[in-house]
Every structure is written in structure tokens, then in C-alpha cells.
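Of the protein chains in this complex, all but one are displayed in their positions.
Right, subunit A next:
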Amino acid sequence: MNITTNGEAVSIDPLNVQEYLLSLGIDPRRVAVELNLEILPKAQYETTDLKEGDTLEIVQFVGGGSLPASLPKAG
């Protein structure tokens, strides 16, 4: 099944969001996830199955003060 994660087209086996994050080596407690432009609360990671065509944004905190830097773009 094909989804878009952080702007990249990826092909994955059917998984829920929690399983997908773990498969990427991401600690689910340390990130925030947007599914099709809506924030997905952490409590719903395990009950939300990814579907064909889904668009995910996975973000984390990085070093920054008042710096210009590239943004996660919508879509």
C-alpha cells in the first residue's frame, strides 16, 4: 500500500500508526503526527490503521532559536 510520509512516497505493509512509527525506529512519545493534515492524538496511534493514499507528517523538536529554516509544507 502506498502512502506519503514527510513528502516522500513510500510503500508499506498494512499497519497502524504506532506500528509504523516503531518500524521507522521512531519513539512515538517524542514526535507529533499529522494524518491528512489533522493532528492525530497520541492515544489514537494504536487504533488508527493507515490506508492507501494517506498523507503523514511526522515532526519532532530540533534545535532552534529564532532561525529561518525550511518548513514542513502542507500536503
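As a working rule, a contact is a pair of C-beta atoms (placed from the backbone, for glycine too) under 8 Å apart; a residue touches a chain by one contact, two chains touch by 3 or more; residues count from 1.
The working rule: contacts and distances are computed from a predicted model.
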Among "Elongation factor P--(R)-beta-lysine ligase", "Thiazole synthase", "Intermembrane phospholipid transport system permease protein MlaE" or "Glycine oxidase ThiO", the UniProt name of the subunit that does not appear here: "Thiazole synthase"
Hidden partner chain, residues of subunit A it touches: 5-8, 10, 24-27, 30-34, 39-42, 57-72, 74
